[in-house]
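All protein chains but one are shown in place.
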Amino acid sequence: MTVTTAVRERLADLYAAYASCLDDGRFGEWPEFFTEDAWYRVVPRENYDQGLPLSTLSLKGKAMLKDRIYGIESTIFHAPYYQRHILGPLQISAGADGVFDVRCNFLVVRTKRDMMAEIFSVGYYVDKVKVNETTTLFTTKICVFDNDLIPNSLIYPI
Amino acid sequence: MTVTTAVRERLADLYAAYASCLDDGRFGEWPEFFTEDAWYRVVPRENYDQGLPLSTLSLKGKAMLKDRIYGIESTIFHAPYYQRHILGPLQISAGADGVFDVRCNFLVVRTKRDMMAEIFSVGYYVDKVKVNETTTLFTTKICVFDNDLIPNSLIYPI
Partner (left out) sequence: MTVTTAVRERLADLYAAYASCLDDGRFGEWPEFFTEDAWYRVVPRENYDQGLPLSTLSLKGKAMLKDRIYGIESTIFHAPYYQRHILGPLQISAGADGVFDVRCNFLVVRTKRDMMAEIFSVGYYVDKVKVNETTTLFTTKICVFDNDLIPNSLIYPI
């Protein structure tokens, strides 16, 4: 299996769409970027580098992803903020069965009402993406973040 | 009309050239990225999301773009600063007549003489780009920015 131009374009489109979904605050659409049994994790780099299992957030299966969104939109009290994802180039390698390993640096800038924009989170994605005829979906997405200390709580997905 | 690899490359080149034109401070070349009757706007996200027409800056037609540059270079008194555009991946969709809708996240970092670099503006472009045989030009460029509060005046184009 090789990383063709067509695959590169499919993956580039996926990441651009993923970022704009979150940045627009269309959180209800977010689980649709994942397969039914996908695993979404947010992990501090210190833990990830040492192979430690502790995650800031760990959601297994689309139902848990939807539940998280329900929580964000209906039960958690928090000051609203804007997110903006600035993503770097993709590093792609081909695995088996149409699954590609993708790595991508991210910077998430947060803006609160009447405040200056600030760096909210910085790190990289370690992802597995299933590319089918018609769909391009995350089977695993690990958000490894450098900054243990974040300016506030992590509410929205990264 | 489809988004071919050739179109993607043309658009990628356009955005890279646009950023380096502004970051180099070659402002005289900036209007050349636009069609004669192009519309350039800088709009706070809060207004844009509600469909409100108020813009921080709104320039219609290349003559107004040139006038703005004349203002920047010859009449406005301001402390000089460097800009650096960090752009994310492009989200492209095909419209009619060779015009493509393009969306792209941006982060503009500003550096003033003997100061630390700081986030100046963060948001996304909502653009329409006309792709011809030989030219690739913006017909509309809307710079939607998240941060209502900017560290100082907006002088140079985003």
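Going in written order, the chains are labelled A and B, and every chain counts its residues from 1.
In this section, a contact is a pair of C-beta atoms (placed from the backbone, for glycine too) under 8 Å apart; a residue touches a chain by one contact, two chains touch by 3 or more.
The structure presented is a predicted model; accordingly, all values stated were derived computationally and were not measured.
The residue from A:45, A:66 or A:112 that touches the chain not shown here is A:45.
Where subunit A meets the omitted chain, the residues involved are 5, 8, 45, 86-91, 103, 105-107, 119, 121-124, 146-149, 151. If you put the missing chain back, the residues of subunit B touching it would be 5, 9, 12-13, 15-17, 19-20, 23, 82, 84-87, 107, 109, 111, 113-119.
In this section, only the chains that are shown with their structure count from here on.
Rounded to whole angstrom, the centroid-to-centroid distance between subunit A and subunit B, based on C-alpha atoms, equals 27 Å.
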